[in-house]
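Handing you this structure, nothing more for now.
The complex appears here without one of its protein chains, the remainder shown in place.
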Amino acid sequence: MIHLYCLLINKAICILNLHQNYISRYLDMTNRRDFIKISALGLGGAAIATSGYNIGSKLMAAPGDGEKVKGTNLKRYPTYCEVCFWKCAGWTYVDEDNNIVKVIGNDDDPHCNGRLCPRGTGGPGMYNDEDRLKTPLIRVKNENGPDTFREASWDEALDYTAKRLKEVAAEHGPECVALFNHGSGGKYFGTLLKAFGSNNIAAPSFAQCRGPRETAWIATYGEAVGSPEPTDIRDTQCLVLIGSHIGENMHNGQVQEMSDAIDKGATIITVDPRFSTAASKSKYWLPIKPATDLALLLSWINVLIEEELYNKEYVAQHTYGFEMLKEHVKNMTPEWAYGKTTIKPDLIRKTAREMAKAAPAVIVHPGRHVTWYGDDTQRIRAVAILNALLGSWGARGGFYMKETAHLPHETTPPFPTPKRTWRDAYPGQFKLASLALSSGICDATIPSSNRSCSFKAWIVYGTNLPLTLPNMDNTLNAISHLDFMVAIDTMPMEVTGYADVVLPECTYLERYDLIRTSPHREPYIALRMPAVEPKYDSKPGWWIAKQLAEKMGLGDYFPYDDITELLDWQLKEVGSSLEEMQKIGVKKLERTSGPLYFSKGENIEFNTPSGKIELYSNELAGEGFDPMPVFTKHPEPPQGFYRLIYGRAPMHTFSRTANNANLIDLKKENNVWVNPKVAKLWDLKTGQYVWLKNQDGVVSTYPIKVRITERIRWDSVYMVHGFGHSKKELTRAYGRGANDTEMITKVMMDPIMGGTGMRGNFITFLTEKPEEVES
Amino acid sequence: MRYAMAVDTKKCVGCSDCVVACQTENNVPIGFCRDWITETVDGSYPNVEIELRSERCNHCENAPCVRCCPTGASHIVDGGVVLVTHDECIGCGACIQSCPYDARYSHPDGYVDKCTFCMHRVEKGQLPACVAVCPTKCLYFGDLDDPNSDVSNALRNRKYKVLADEAGTNPQIYYLI
Partner (left out) sequence: MNEELFISGRNIPNIDPYLNIWHWQIPIYLFLGGLAAGILFFAGLFTVMGKEKEMETTVKWATFLVPVALVLGLIALFLDLKHQLYFWRLYTVIRLQSPMSWGAWTLMIITPVSLIWAAAYMKELWPGWNWKMKILDDFDAWVNKNRKYVAWVMMFYAVILGIYTGILLSAFNARPLWNNSILGPLFLVSGMSTGAATIMWMSKSHYERKVMGRIDLLLITIELFLITHMIMGFLAGPSVQLEAANLFLGGQFTVSFWVFVIILGLLFPAALEVLELAGYKVPVAVPAFLILLGGLIFRFIMVEAGQITRYLY
């Protein structure tokens, strides 16, 4: 027995030692804007309640009239989830002592059908996290040492923020202020910024996520795919997943509908270099060589056309450029693709036929996080074209025509017209990007001789930029050139350590937000209301933005004292009320945009230059890009290196859940998946810690556990994004697992819309502590 | 009445939602769990298969944990559900040793705890928390004596197995394969 105890203790000591050494290195990164350890301040946060604003109004706090749940001592309040961006509606259950005990899905909500995903179910962990930001913080410059934060009252922190933003505007123009946002509260800060005179508002969900897809879809169908994706999975007969790892990617409605589709015997085809969970549920798994999907897609198009399996009527009626496409793919046969993708020609043919057989009840999923190899818009164009050939857009079992509920807007003064936008930093580039590029703003913050003005101040709401944008050094470099940065967050995440002011928002379970109106088969509205009062000295985002606006003289843009006034008015305008929504949480409105699917022979006007689905894009050609997707070969890992691919763990959302006690209980660190052949070569064992080193010599700060598994190819390794946190204040997340973003130093920029392709990085293993290796 | 559960391994994605839901519903302290997920991988790339299973107490018909309990704290109630009365449990750990599935744990408060099939919910006509939350709807719960129950329906036309059959406990969680 003694050996067992010793083994354990040794292991624990090893890990502790390692971390001490490597963490300090990471923290030692110094630039003008020192990274601050918030914990150095003592945590008296809860004690400071001297806010100049008494917002304890009965509307803001939990109104206390939550519905009593029969047969229990619990009350429930409606909410919609903020643990990811699917926004499932649910109920927060609160016990007699005002503890949040559980969050359960709302049966009437089509996003979740009464079943939240593990992250939503683990939502109480966001509220209960004792590491949360507790009070506003202001950076204190220190001549003789690193900067520190001091606790401040809301009044002081907001006054200071307003003053600094106005100073930046006075010196450089308000256009030099940018907002990064991700999440419900971003809207308020967007309004604030636009009122201030800047529309540089970016979310990582574009250039690091869906951007190429939306650009490709707009180029093809004249509209974006949007979120949630209007995929009619529950009625499909064939679902094709290109990398989309549904089941690990826990976007709830899709997971549920995929399961329904399995029940109904739908054919699932998964293209993934990794044996994903979805692949394990599939009839066909195509274990593709990474970075070659476009060849496969083109060859599928080739088969559909050559074997005349495409939907002729649909193509004739709705598409533009078919003959050019036919000519274009003429030589892109399965045999041609085999050499590139390693997928056998007969398998390519067979799967193409399966799709055609199911058409139009087939979905070639457009994906979501699609910024992979820099030619992503073109790859998704091929997906869009494939769907058009199958006639699935607008078909039952394909893509439905979504509808969004519309709520009236409050009346505010018109926004000033900015003199410059983020596009001016990129003359002639990225014209087809429909939204601002977060990475673009970041790059344009670093002064450069060919740019007249760079960004000088950032407002960061709910996005952890150092872990979210690729090329971390670049992000930190940009931050170091800022005059001012304010971060609004719930947790002491990496990004907050670089801010001048940190404003603690309360979690979604403690606040009102705007009514959720995301599109679905029917238009729905959902209410989020607080179930308990904000913990510590945290405040809701709307309140923070409104107070800032008032201090900046922009109060007219927030024409309400309390957001409930706005919500009640909006709801009454669509035939509901705040009172009703507090009882039901979710409400279905009348569909007004016509049927869910195209009807036979219906004349559809697409919002493209030709009014048709553009198989051939004159718009792309006009910008100097290929009008139809062309396969390009991407670099392959050099000897001894492996392609780093990454994805999601079903029980975590990026970094936002990495400190959530409930969820970390399920998975406390990521591991690096290694094929047994590779493991043998390197003599790796499952459970062993290794450091990763990428092609540019960057070594991971923390070691990561090896998982030897047949589920990954021998030319790649796989890991889950969101781990390897460097902030000690995140007591649970700190130093656990490795951070993939650190390894992503090479960005393959999409020339069409500026997306940051992140899968062109290669890593190798270090089995010893890196310092020993280096010396 | 014979309560049982079926787990469709062909649909389970291993998300562990059933685990968190159980923890929040049943106040299971963090660091402990009444249900858990296993993954088994077979084959070699690219001919691989995996099986994902949501596991919990099997509510064994021939329950060794009940037999070995010196106080009667572990007992079987109507419907074949194996429960532990906290106030009768002395925390001797015998039942933990006796369970071939390691389905029990010692609660920090001293008594032994495990899956209850959410009897407090079932009595009210609700589904167990894990079943109610599962996004893939791959958990089926109900009465095996009722041919129309979810679990009877799930077992009717599918192949299934139980775990560690050779331990002879006659487990009541069925895995659809």
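Should a chain be cited, it is by its letter among A and B, assigned in written order, with residues numbered from 1 in that chain.
What we mean here is this: a residue touches a chain if its C-beta (ideal position, glycine included) is under 8 Å from a C-beta of that chain, and two chains touch if they have at least 3 such contacts.
Owing to the predicted nature of the structure, the values given are computational and were not obtained by experimental measurement.
Using the definition of touch stated at the top, determine which of A:Glu175, A:Glu710, A:Glu729 or A:Asp750 touches the missing chain.
Per the contact definition at the top, the residue touching the missing chain is A:Glu710.
If the hidden chain were put back, which residues of subunit B would touch it?
14, 16, 19, 31-33, 35-42, 44, 52, 64, 67-73, 87-94, 96-102, 104-106, 109-112, 163-164, 166-168
Considering the whole complex, not just the chains shown, which residues of subunit A touch the missing one?
The missing chain touches subunit A at positions 1, 3-4, 651, 665-668, 676, 707-710.
Here is the rule we go by: only the chains that are shown with their structure count from here on.
As a quick test, compute the distance in whole Å between the mean CA positions of subunit A and subunit B.
For subunit A versus subunit B, the centre distance works out to 35 Å.
Looking at the complex, which residues from subunit B come into contact with subunit A?
10-11, 13-17, 19-21, 23-25, 27, 30-31, 33, 41, 43-46, 48-50, 52, 124, 132-138
Under the stated contact criterion, what part of subunit A meets subunit B in this complex?
71, 101-105, 114-118, 121-122, 124, 247-248, 250, 252, 255-256, 258-260, 262-263, 275, 277, 280-281, 285, 287, 650-651, 661-663, 665-667, 675-676, 709-714
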